[in-house]
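Just one protein chain is left out here, and the rest sit where they should.
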Amino acid sequence: MSEETTDKKETARIEAFSDGVFAIAMTLLVLELKVPQLDEVASGTELWIALLSRWPSYLAYLVSFLFILIVWVNHHRLFVLIGRSDSRLLFLNGLILLVVTTIPFPTALLAEYLDRPAAWVACALYTATFVLLALSFSVLSSYISQNNHLLIRNLSPAQQAGITHNQRFSLISYSIAFALSFVNVYASFGLCILLAIYWAVIGYEQVSKADA
Amino acid sequence: MSEETTDKKETARIEAFSDGVFAIAMTLLVLELKVPQLDEVASGTELWIALLSRWPSYLAYLVSFLFILIVWVNHHRLFVLIGRSDSRLLFLNGLILLVVTTIPFPTALLAEYLDRPAAWVACALYTATFVLLALSFSVLSSYISQNNHLLIRNLSPAQQAGITHNQRFSLISYSIAFALSFVNVYASFGLCILLAIYWAVIGYEQVSKADA
Amino acid sequence: MSEETTDKKETARIEAFSDGVFAIAMTLLVLELKVPQLDEVASGTELWIALLSRWPSYLAYLVSFLFILIVWVNHHRLFVLIGRSDSRLLFLNGLILLVVTTIPFPTALLAEYLDRPAAWVACALYTATFVLLALSFSVLSSYISQNNHLLIRNLSPAQQAGITHNQRFSLISYSIAFALSFVNVYASFGLCILLAIYWAVIGYEQVSKADA
Partner (left out) sequence: MSEETTDKKETARIEAFSDGVFAIAMTLLVLELKVPQLDEVASGTELWIALLSRWPSYLAYLVSFLFILIVWVNHHRLFVLIGRSDSRLLFLNGLILLVVTTIPFPTALLAEYLDRPAAWVACALYTATFVLLALSFSVLSSYISQNNHLLIRNLSPAQQAGITHNQRFSLISYSIAFALSFVNVYASFGLCILLAIYWAVIGYEQVSKADA
């Protein structure tokens, strides 16, 4: 087996491991959706009301799910460029995984407190997680940009600009969401929803066009 | 590596990721089976009775497990046809994964309320999940049918008809189960059981014959 | 890609999916190990006692973990023989997965009741799970023995005899453990422990010798 093949297998294994972590984090989110505990003779209407009153859970679940899905795509788009790994790359990728596995916790926190006075704390932590993730992606991207020998081939200026633009956009937009959480929780969480939709629908298209 | 190989690797990765989500969702179902908390001197008979009284949990567990297994097979049968991915395909596949990861929640809800007055609400949500899944599959299938360049080769009229037939059948039958939940919960859930058995035993055979 | 390659890829995917289910079921077992909730000023000695009093949890955890590990090995040994899949194989494999994903539940039940009067019920269900698993393996093995076209090459008489012997041994020994649970719980669970050790240490050696 040539050295290049070994290197590629190495990064494939990092990707497969990361994918496993993403898939599990995504699926564990559902454990935060709690079945209402009503008394034995509760009517259907009472169950509906109990379920509907938990709307923050469902919303937080949806946004976090979409968010991890988007991270998975972005992670993959970054790793197709990488042909070799070294110990620092492994560690920086581990930082991304750390933030991703943590997501179910701020999600549960937001679900519990979104419609209560302490919401801004939950929302600040929720958006801070997104900022941290954007940061850890930026660090990984900078690292591979500065270490060309890890890349399959040098990035074209357009690719480089695309990556830089996307990450600056993420970092700024989630920082705004974080700042907003101290002003108005619904504006902050609303921005998270908009960003999730943007990335899922419009953002992907852009990237695809850039690929073509 | 030729472009075709890269494309195929791309869809293989989507499949592997989806498989991970299916396997985890399937296995998390068991966390909804709760050990009865009896006092220290409870007799064996009391434990039997406590366990047996939870039959809705076991039934809901079985049906949901079988259901995700069937979804896994169908997902796979669809993806063997696909040779390339684009951003919209990724997003539509994400929709399927979203519904699949949610399944443990309506399952737990049904397990809790099946033998209680509020059962119809739980059953409506349970069957609605199946309808949503059938819908998300239909959307994905339509999308790939209309975007031939994503397919490995054009679908034969028989393949196209088979897919259309299966999805129409799913959509209609689960919609009936959903409608029945407002009339008679046992009829609705009974239909879910029958459909799970049908797909596991008869449905697969049909598909296999069509393959041959 | 030749047809044979496609078939092999197909069974490889079933194996990868099953492996995922095994790995998750194995890892979920740890969620049944509960941290003792003592009051704020509890001494270290009190924590030791509280932890030690939960010995049935640890024992049940160990045996179930070892058991799933052994199932993983046996599943793999069976699948290296298989070169093609059909719908019934998929369904029979699904039965094995169903029993495996269920294991955390009887494990938690046994952990809760092993040192209490209702232990025999928990133990009967625990050993019944092992009997069911042995049965589902037997059914799958019979099926592939009778459908030679699914095999990579015909089984040698020695291989055939080895598989039959192992499965008869499993089925009989776990049935004895099940029967013993109605007589003496410690004898029954003790036999499970012995069997787990036998398979992990001696059983594998035998199979390896047969391979050589």
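Here the chain labels run A, B and C in written order, and each chain numbers its own residues starting at 1.
By definition in this document, contacts are C-beta pairs under 8 Å (C-beta built on N, C-alpha and C of every residue); 3 or more make two chains touch, one makes a residue touch a chain.
Keep in mind it's a predicted model, so treat the numbers as computed, not measured.
J.: Given that one chain is not shown, what are the shown chains it touches?
T.: Counting the whole assembly, the omitted chain is in touch with A, C.
J.: With the missing chain put back, one of C:Ile24, C:Ala60, C:Leu150 or C:Leu195 would touch it. Which one?
T.: Answering carefully, the residue with contact to the hidden chain is C:Ile24.
J.: Residues of chain A in contact with the chain that isn't shown?
T.: 13, 16-17, 20-21, 24-25, 28, 31, 86-88, 90-91, 94, 97-98, 101-105, 108-109, 112-113, 116-122, 125
J.: Which parts of chain C face the unshown chain closely enough to count as touching?
T.: Residue positions of chain C that touch the missing chain: 15-16, 19-20, 22-24, 26-31, 33, 35, 37-38, 40-44, 46-48, 51, 61-62, 65-66, 69, 72-73, 76, 200-201, 204-205, 207-208.
Please note the rule applied: only the chains that are shown with their structure count from here on.
J.: Examine which chains touch each other and state the graph shape they make (line, ring, star, complete, other).
T.: line
J.: If you fit chain B onto chain C using only Cα atoms, how far does it have to rotate, to the nearest 5°?
T.: The rotation relating chain B to chain C comes to 90 degrees.
J.: Can you work out the whole-Å distance between the CA centroids of chain B and chain C?
T.: 25
J.: Measuring from the mean C-alpha position of chain A to the mean C-alpha position of chain C, what distance in angstrom results?
T.: Centre separation, chain A to chain C: 36 Å.
J.: Where does chain B touch two or more other chains at once, residue-wise?
T.: In chain B, the residues touching two or more other chains are 16, 20, 24, 28, 31.
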